[in-house]
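Every protein chain of the complex appears in place save one, which is left out.
Chain nomenclature is as follows: A, B and C, assigned in order of appearance, with residue numbering initiated at 1 for each chain independently.
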Amino acid sequence: MPERPRIRLVPLAASLAVFALVLRAVHALPDTATGLSAEMTAGAKASGIKNVVTAVLLDFRGYDTLLEIAVLMLATIAVLSLRTDPDALSRRISGVAGPVLGALTRAYVPIMIVVAGHLVWIGSSGPGGAFQGGAVLGAAGILLALSGFARPRWSSGAPMRWVLAVGLLTFIAVALLPLALGGTLLQYPDESRKSLVLLVEILLTLSIGASLTSLFLASASDTSEGERR
Amino acid sequence: MTPLLPTGGGSLSFALDSVSVPYLFLFGVIWTVSGLYSFVTTPRGARRRIFAYYLPSAIGGVTVALAADAISFYLCFALMALPAWGLITAGGTPEGRRAGAIYLTLTVIGEALLLAALALMAVEAGGLRLDMLVTAMATSPVRDLATGLLLASIALKIGTLPASGILPLSYAYAPAGPASALAGASAKVGALAMLRLLPAGVMPENWAAVVMLAGLTTAFGAAALGILTTTPRAVLGYSSASQMGLVLIAAGAGLADPAAVPLSHAAIIAFSLHHGLAKSALVLGDDIVARTAGRARSLALAGLALPALALVGAPLTSGFVAKYALKDAVYALSGSVPHAVYSLLPWAAVGTAGLMIRFFILTARHAQVAPDTRHRAPAALWGGILVLVAVTCWAWPATWNHHAIEAVLDPRALLTATWPALVALGLTAVVRQTRGVFARLDGALAPGDILVTGARLVRAANAALPSRKPSERVTAETGPQAGRPLLGVEERLVTWVTASTLFVLLAVALVLLATR
Amino acid sequence: MTTYDVYVAGGAVLFALGTYGLLERSHLVHKVIAANFMGSGIFLVLIGLANRTPTPEPDPVPQAMVLTGIVVTVAMTALGLAIVKRYFSETGRTTLDADEKPGERR
Partner (left out) sequence: MNVVHHLPALLVITPLVGACVAFVAGRRVAPHVALATATADVVLAVLFAARVLAEGPFRYRIGGWGAPMGIDLVADGMAALFIVLTSIVGLVVTVYASGYFRSTDPTAYGHGLFWTLWLFMWTSLNGLFLTGDVFNVYVCIELVGISAVALVTISGGPDALRAGMRYLFASMLGAMTYLLGVALLYASAGAVDMATLSERLVPDTTAATGLALMVAALVLKTALVPAHFWLPTAHASAPTPVSAALSALVVKGSYFVVLRLMLDVMPDGYLPGAATLLGVLGAAAIVWGSVQALVQTRIKLLVAYSTVAQIGYLFLVFPLARNGRDVLALALTGALVHATAHGLAKGGLFLAAGGLITRFGHDRLAEMRGAARAVPVLTFAVALSGVTMMGLPPSGGFAAKWLLISAALTSGEWWWAVVLVVGGLLAAAYMFRLVAILIADAPAETAPAPKPVRTEWLPLALTAAAVLLLFAVPLISDLAAASTTLQSAGVTP
């Protein structure tokens, strides 16, 4: 149904009002504010994680990140629950793609995996981390599936479900570990903080990559349905 | 944390005091006898349905006498009143349904008024016990409001004009057993509420005068309405409304004058006992008459005379006792309104006598249903009630029957108690002679009078409301007629653009209010 | 007026544009994109405001919020698109029906 371009005045006025109110609110702020940066920077120094943002994400506010992983996994599962025909895409992509795409995929995927690993590794000191790595890994997964190296239906098979869940499950296990040692949830012991964070990051990368791949493949799977109508 | 909190099980407190005893006796007897009567007269298959409503109603109806705090009073009040709807509609007739709907509407409104009154009083009193509530009202700034709400709620319960139709509606369509319980006990809960909740002896004179006049108007008005109806039970219903008007007079007598309070309360109790038992006996007797033939029928009609005469206040009946108690209460007051009420009271008995004559004519006239083979048990139950009607008020260990006992052999008093009945008989004779004039009025009124008319109007108004899209599927689905325009408004309100814009405007409004 | 004010003002513009789109555009994919506009607007505001610290390093907390927010928005977007797609494949429509009654069953 083609939409005729039109402006509705009331929604427009409402949006403009929101704009004006936000500007007014921001304008009322003082020019400088420290927020929590001082505490956070000091805390990060103490904890040994050089990148403060990573320290905030995985340590100080690790609980947010735990639930955020849950959000991503939940969305993936929600999208999986909406598939009509899980095998539609698999039927369309039946064999390995032609020589060029095959060769390129063979060349790129290992590089992407290395890049993903690198992004995770440098996350502790600079920009990077599980999400960035996971995104690259997810792209690799999609590439593998579309070029026929991996069957798209695998995206919802039992092994894939394990991969999807392993990051969150590991994160939970690591979060619960301190409880046995007398701490609270996510209170990493100081001596093993770095290695635990790294372990979580690596497995999270895997799960995030799997999630993104699954999100793509699950919603791509029944394209033919809509086109048929 | 706060005394206003219903503290769970502990907040439901019950107590036995001088007010509970007569009401516990009355409600206990009536709900038990009527229950047994229903049991023996209801076919086995229909019992489950009747008793599903009867039992909760009976539990509420009996325990309300014991309720000692606002929450348990409200609980029992509601528990008695609401399931009664199922008893009224038990017949499954359209009239019964309509009666049930009107009854339910008025009852729920009455409940809401009572809740508001109780909450108002509890907040003032800072507690929930009924005696605290009444005491606190004496000096409270919201005294008038709370009293007004209470009186409105009670008026709906006891059928004060213009709501007098509620009683005939609730008696006319229920099976005889439950109807007898409703006739004997339901409106008396209103009397109990007068005793338990109305401020005593602290209100301005005007309040007392207005309440007494309302009672007097109802006493006469309901009698006039009742004479125009054509079913025996509807006549009884209007008679109840009329008699409860007298109880309202008694309650009014106690509102302003502290000296009259004991007399007023005595009169309410006496009237409740007398009228509850007598009315219950009349409803059952009507059913007995319908079940019998020949000599048994004559015997039953003779038996019916006892409660009927009691209502009229004939000498040696319980009505004689109750009327004395009422007169004593009104007599204790000074002022023009009490005097007027006092002098008009005997004339109310003329109305009652007229109603009773009408009831007899209708009962004797109405067709006999197939004789019940098990009519011995119903008859025995009825006989038990008749004995109680005859004895209770005279034998009750209280002070309110002393005056009547003293007067029982005084010829002047006997004459006073008899002439209204004679006048009514005379009037009846006149009416029967000139049938032509009154024939048209006979049956001019359906049970429920203006309430039924009101319900019809509401229905008609609903049907007349313009509908947005007559062809809409809603019509076929028998959606409520009035619903269509409302559904249409909502339909437009929840379209995405409208609704989400409304939300953003709401957010803007909140921000503006917050940063004012 | 600093550079960061531009970020904040730009963020507010994006947010308002997104709001308008989510409210008014009837194509479902437009709505999903509009919601992403709103998200990006907030992220810009957060980044802008994070730089009001007196030190050269910006406040890490809003940055962490942005990272979390992005992931959550991605999740929401994915679900939104999946539902739009399934809805299209079931009904062949790309708009919410304003003229149909809520909750009607066939």
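Everything that follows uses one rule, which is that a residue touches a chain if its C-beta (ideal position, glycine included) is under 8 Å from a C-beta of that chain, and two chains touch if they have at least 3 such contacts.
Only a predicted model underlies this, so the values are computations on that prediction, with no experimental measurement involved.
The undisplayed chain touches these shown chains across the complete complex, A, B, C. For the chain left out of this panel, the touching residue among B:A122, B:A241 or B:A325 is B:A122. Contact between subunit C and the absent chain runs through residues 15, 18-19, 22, 28, 31, 35, 38-39, 41-42, 45-46, 49, 52, 61-62, 65, 68-69, 72, 75-76, 79-80, 83-84, 86-87, 90-91, 96-97, 100, 102-106. Against the chain not displayed here, subunit B makes contact via residues 1-2, 4-12, 71-72, 74-75, 78, 82, 92, 104, 108-109, 111-112, 115-116, 119-120, 122-123, 474, 477-480, 482-484, 486-487, 490, 493-494, 496, 499-500, 502-504, 506-507, 509-511, 513-516.
Listed by residue number, the positions of subunit A touching the unshown chain are 21-22, 24-26, 28-29, 33-36, 39-40, 43, 59-64, 67-68, 70-71, 73-75, 77-78, 80-86, 156, 158, 161-162, 164-165, 168-169, 172, 175-176, 178-180, 182-188.
The rule is short, and it goes like this: only the chains that are shown with their structure count from here on.
As a whole-number value, the distance joining the C-alpha centres of subunit B and subunit C reads 63 Å. Taking the mean of the C-alpha atoms as each chain's centre, subunit A and subunit C sit 17 Å apart.
Listed for subunit C are residues 19, 23-24, 26, each touching two or more other chains. In subunit A, the positions touching at least two other chains are 8, 11, 14-15, 18.
Those residues of subunit A that touch subunit B in the complex are listed here as 8, 10-11, 14-15, 17-18, 21, 25.
Within the complex formed with subunit C, the residues of subunit B that make contact are 487, 491, 494-497, 500-501, 504. The residues of subunit B lying in touch with subunit A in their complex are 497, 500-501, 504-505, 507-508, 511-512, 515.
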